[in-house]
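My questions will all concern the structure given below.
All protein chains of the complex are present and in place, except for one that has been dropped.
Should a chain be cited, it is by its letter among A and B, assigned in written order, with residues numbered from 1 in that chain.
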Amino acid sequence: MTALLETEALTVHFATSDGPVEAVDGADLTVRTGEVFGLVGESGSGKSVTAMAIMRLIQPPGRIVKGSIRFAGIDLATLSEKAMRDVRGSRIALVPQSPRTSLNPVMSVGKQISRVISVHGGLGWRASGARAIELLAMVGVPDPAHRAKQYAHQLSGGTCQRVMIAMALATSPQLLIADEPTTGLDVSIASRIIELLRDLGKRTGAAIILITHDLGTVAQSCDRFAVMHAGQIVESGDTRCLFRAPAHPYTHALLRSIPRVDADVVLQPIAGSVPALLHPPAGCRYQRRCELAMPVCCEKPRRTSVSVSHDVACFAAEKKYAAAS
Amino acid sequence: MSFVYFVLNRIALVIPTLLGVTLISFMLTNLLPGNPAVVKAGALATPEYLATVERQMGLDQPLYVQYARFVSGLLHGDLGESASTGRPVLEDFLQRLPATLELTLASLLIACLLGIPLGILSAVHRDKFVDHVGRVIGVVGVAMPSFWTGLLLIFVMFYALEIAPAPLGRLAPNIAAPTAITGMYVVDSALTGNWTALKSASAQLFLPSLTLAFSIMAPLARMVRASMLEILQSDYIKAAWAAGLPSRTIIYGDALRNAMIPIITTLGTVFGFLMAGNAVVESVFAWPGIGNYALAALMTKDSGPIQSFVLFVAISYVFVNLAVDLAYGLADPRIRIG
Partner (left out) sequence: MTLTSAPDLATPPVRRPFRQGMARLRRDPVSLGALIIILAMVLAAVFAPWAAPYDPNATDISVALEASSWAHLLGTDVYGRDQLSRIIYAARIDLLIPAAATAIALIIGCAIGAVAGYRGGWLDHIVMRCVEAVMAFPALVLAMGLAAALGSGLGNLVIVIAVTQVPTYLRLIRGEMLRVRDMEYAEAARTVGNGDGRIIFVHLLPNCIPPIIVQATLSLGYGLLTMATLSFLGLGVRPPDSEWGEMTAEGASQIVTGEWWLFVFPGLAIIFTVLAFNLVGDALRDLLDPRMRGVK
């Protein structure tokens, strides 16, 4: 499978009066065509900012300081704003975090879908209206023709999210970014939404970046995933590989903090909290919480391959694997 | 909540306010130091004649009876009579109302045409040049007393540059009033094709309405900016950017459409400023409206016109806000379709 999206050294800073908040620090990500790629981390770890940076939707005082975003052969980081607008919504689409508030309250949902179609697809309003109803049917909204005329406040949270997914799929994008798409939804509805996303991804051939803090969701639905901590990607790779043999101490700690029914394991919370991103420690940002911290951790760890589809950025892990091989 | 319930609820809420309003304006009149009977009977009247006049005017009755009479009179369209002219206040009022209405509407129009775009531009180009200009206009505009703005405009436009006509009333003295239809000279002269009157009436209207507009433009622009900013930060605007919609569609289609709801509400508040500013501007420009009439009456301690002016303003303010609430309900599908 070929790489659809590759970010390199992607760095995002938010200017404050006390200095820059380094929200994303040199993120390297590779998303392949048609896969479901998970982006995992605690809240505030920079997952959403990374996604917004990929769509070039970072608002001032935030700014992409450096890095490249190669998407299907073009570098989005240097694209003009006008060209970028043609990419947004048509080739890369977003399924946002809070579906209900992400719908315009004074416009019917059908209209909101159809105008995305007419902007990007150049269809007339009648044709795009019909297409909107088809899309609603495709994402499993019952009685789509009736629902299309309704407003966000008349729909359930789950239906709102289905509407957002329909809107995202309206122009057959190659990449779908789902930013914690199940926040605020019931557990049963949440898992159905994730299932729907995965299914639609397979059917339309779109790759999906699934941003979540829920490792269970990752295990269920992602082909590969990356772990973020305090703005840095600490580990990425094949889902099965990572779950079986996490290389980074943070990933390790995350997996230990998952409650399990099948095994009698004592839950271990992760020591400390995510460090401040205003003046973060130099080098690895996990060093102060890490059991394996060494003096060298004050330098920035490089990304190293652990196996064919498994990268880690950690000196301790590097040493361990170097010794093993 | 169904829309019918919403409408009925709003209408019901108006009743206690109206009662309070009539009570307060009734109290205001009875606090007046001058005895209206003395004004009517004349200063040289004998005590017996004065007592007769007091009895005729109902002033010997207890206050609550006077209040009940006052309210029932109001319901019959009786605003009492002016003690100094002896004419029913309602008559004087209706005669002057079109002048006030003309001034109010013209300034509301100017304020909206200038203030709303300024507020939008300031929000869209936040912390850029337009926003700074808007902020300066806003801060200074709120601090400028409208009588001073009016005087400054008169000085510059009439005395120094000689482009504006003399600030005395609604028409140049040598021009006859147009045929009355609405009573608003600009409208009437346009409807009847009376171009000389239209030209003079518009010229006379320009400075006072600009003065009044300037006094409400600042708060209007400020409120539009605040609501636009809030909406531009909302999730659905972010979603619209992410969907790659053109910025014009997002700003004027999505954001402005939602901002219209708070803007409509703002217009209600602004109307209150306008009604208050009216009296001041009318007095600066010798504009023969109800504010000017009430002020003239104030000077002679004539209670009827004052009471009516204060009451009229408060009641129209209550009803404008009711209309605003209902318009708000119509504009917002969350209320329209509960």
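Things worth noting here:
Criterion: a contact is a pair of C-beta atoms (placed from the backbone, for glycine too) under 8 Å apart; a residue touches a chain by one contact, two chains touch by 3 or more.
Just so it is clear, the structure is predicted and the values come from calculations on it, not from any experiment.
Annotation: of B:Leu23, B:Val65, B:Val133 or B:Ile163, B:Leu23 touches the absent chain (contact as defined above). Checked against the hidden chain, the listed residues B:Leu171, B:Ala240 or B:Met275 yield one contact partner: B:Met275. Summary of contacts with the chain left out: across A:Gly34, A:Gly140, A:Gly184 or A:Pro275, the touching residue is A:Pro275. By the touch criterion stated above, the residues of chain B touching the omitted chain are 16-17, 19-21, 23-25, 28-29, 31-33, 139-140, 142-148, 151-152, 154-155, 159, 222, 226, 272-273, 275-277, 279-280, 283-284, 294-295, 298-299, 301, 306-307, 309-310, 313-314, 317-318.
Just so it is clear, only the chains that are shown with their structure count from here on.
Each chain gets one centre point, the mean of its Cα atoms, and the points for chain A and chain B are 54 Å apart. Within the complex, the chain A residues that touch chain B are 55, 57, 85-90, 93-94, 96-98, 101-107, 115-116, 119-120, 151, 153-154, 164, 167-168.
Chain B meets chain A in the complex at residues 234-236, 238-246, 249, 254, 257-258, 261, 331-334, 337.
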